[in-house]
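With one protein chain withheld, the remaining protein chains of the complex are depicted in position.
Labels A, B and C are assigned to the chains in the order they are written; within every chain, residues are numbered from 1.
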Amino acid sequence: KSARVSFGSGSKGEEKDRKLIRYLMAHGHETPFEHTVFQFHVKCPIFVARQWFRHRWSSFNEISGRYTVFDEGEFYVPEKKRVKEKVNKQGSEVAAISDEEHAAFRARVEAESQRSVDAYKELLEQGTAKEVARIILPQNMYTEFYWTVNARALMNFLKLRCDVHAQYEIRVYAEAIRDMFFEKMPWTAAAYREIYLGEKEEAATPS
Amino acid sequence: KSARVSFGSGSKGEEKDRKLIRYLMAHGHETPFEHTVFQFHVKCPIFVARQWFRHRWSSFNEISGRYTVFDEGEFYVPEKKRVKEKVNKQGSEVAAISDEEHAAFRARVEAESQRSVDAYKELLEQGTAKEVARIILPQNMYTEFYWTVNARALMNFLKLRCDVHAQYEIRVYAEAIRDMFFEKMPWTAAAYREIYLGEKEEAATPS
Amino acid sequence: KSARVSFGSGSKGEEKDRKLIRYLMAHGHETPFEHTVFQFHVKCPIFVARQWFRHRWSSFNEISGRYTVFDEGEFYVPEKKRVKEKVNKQGSEVAAISDEEHAAFRARVEAESQRSVDAYKELLEQGTAKEVARIILPQNMYTEFYWTVNARALMNFLKLRCDVHAQYEIRVYAEAIRDMFFEKMPWTAAAYREIYLGEKEEAATPS
Partner (left out) sequence: KSARVSFGSGSKGEEKDRKLIRYLMAHGHETPFEHTVFQFHVKCPIFVARQWFRHRWSSFNEISGRYTVFDEGEFYVPEKKRVKEKVNKQGSEVAAISDEEHAAFRARVEAESQRSVDAYKELLEQGTAKEVARIILPQNMYTEFYWTVNARALMNFLKLRCDVHAQYEIRVYAEAIRDMFFEKMPWTAAAYREIYLGEKEEAATPS
């Protein structure tokens, strides 16, 4: 509807409106997509939140470690050990090791994280201010935030964070966000899949 | 609710929530107000739109003079002639003249605007492209746009455009926007009126 | 240099640095380009400035028609009459008419603009406030502004405004800006030309 206002008219039916959406996206006219706004309540590890917050054209409000005590066991432990990727040297891939070895990796991460949390709690008990004690907490602690973002900025987030070069952990979140977005804005999603993902229109909108 | 997430808790009742809103605003913690988003469909003269579009932390989609023909008589004529203000030299104030003189002023503005519109239409009839012909149209022509803006950016708009230094024409729009905002977000409005306008809380929320 | 900081190292020589720039641009990692900032002093018609100011990730300060009197003859007149484009229906192309007919078109635009400027001056002489009188001035009046913009936002501006779909008048400005940009940041320019314009690296950086 915001797109149509540039042409001074109302909707012209599904087929024409979908065509307009595709045209706008293909030619970089992205402002009409800013008028649809999404809001998410996200819980994720701090190192994921750090990547997320780099997306400046959106609004964040995070739970603050200055005022809130972190709960026991509230940290993220990867399912599998990952090693340096062979092809794309900057990423990582699941190590070709036994289940026991993966379990040993998990146990190590869990033990180290728990030790840090224990030390944090001890510091609190000794009267240390929360904003000081939390500095020794690891970056896999969970945090929570509200995220308000328009469809244009959301698509930009998806382009970068669903990408194979994104770290696995944020990619999982981005893919979940993407699925919700595709469900809520199917016409825009179809154009997005066609133009940015190279998928055929037919595949994107099965009857 | 977005504000509460920083403290890791839900609502704590009206009184405490209103207090929190006031506290956040008074201390410049404005991000929680970004999670409420407003959308307006505005019709205003181009010279007003030019001032409006300077507010970059928001989204605009305007009807385009490149594709749309402007309708006859679609221009703004001030009710009264205004002269240079005596105190605040940069503004203007209603001239101390007779009703007839005001009417003469209006007639002049109307005649000049109409002549420009007539010339524009003639250029179009001679086959001139719309995007070229419209360059001779005056700045009091009406335009239309969608405006999507969050409550924080909206309050910033109001601070600048409801101000006595703002040009009369945009101030009238800003005051109408302000009334809608006050109605939709009464608690935030009460804090806004108290902190920025110096009004007493009692006056702002009569029982 | 800003790009290198992500990898915790200094420059690695021209060849590797150029490769890094190309890699970053090709993969949508555009933030390193934000650390180089350009500043322009622009004089252009109001209808061009209106399109320019839509680029929100940059800073503008414009001469204000509320405080400044526009000078005589300070308006833009197109060299040639343009008509609706046949292929791309929304644009325009130079009309296939005689030089005399183009001259007649120019004379008409000039006469209408001058008439509006004369009426504006008369209103001022009758004591009308500047901010009121200027509303009847046409959109081809020249205005001036300072524009501060980083290289990332600048490239986005160029992508949209050097495009064949952009209106001729802003395209001329965008092309001039582009040439200055290419001269100041030759490595980034080479990557830009290769990735966005499809030019070969060889062509872009002749020995």
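The criterion applied here is as follows: a residue touches a chain if its C-beta (ideal position, glycine included) is under 8 Å from a C-beta of that chain, and two chains touch if they have at least 3 such contacts.
Keep in mind that this is a model prediction, so the values were computed, not measured.
Screening C:63, C:83, C:97 or C:124 against the full complex identifies C:63 as the residue touching the chain left out. If you put the hidden chain back, the residue from A:26, A:83, A:103 or A:176 that touches it is A:83. Summary of contacts with the chain left out: across A:22, A:134 or A:152, the touching residue is A:134. Considering the complete assembly, subunit B touches the hidden chain via residues 27-28, 31, 54, 159-160, 163, 165.
Residues of subunit C in contact with the chain left out of this view: 1-3, 5-8, 31-32, 34-35, 37, 39, 41, 59-64, 67-68, 144-146, 148, 150. Within the entire complex, the positions of subunit A that touch the omitted partner chain are 45-47, 50, 53-54, 56-57, 60, 65-67, 76, 78, 81-85, 90-92, 95, 105, 108-109, 112-113, 115-116, 119, 123, 126-132, 134-140, 167.
The rule is short, and it goes like this: only the chains that are shown with their structure count from here on.
Relative to subunit C, the chain whose mean Cα position lies farthest away is A. Among the inter-chain contacts, the highest number of C-beta pairs connects B-C.
Subunit B and subunit C, compared by their mean Cα positions, are separated by 27 Å. Taking each chain's centre as the average of its CA atoms, subunit A and subunit C sit 35 Å apart. Under the contact definition stated at the top, the residues of subunit A that touch 2 or more other chains are 31.
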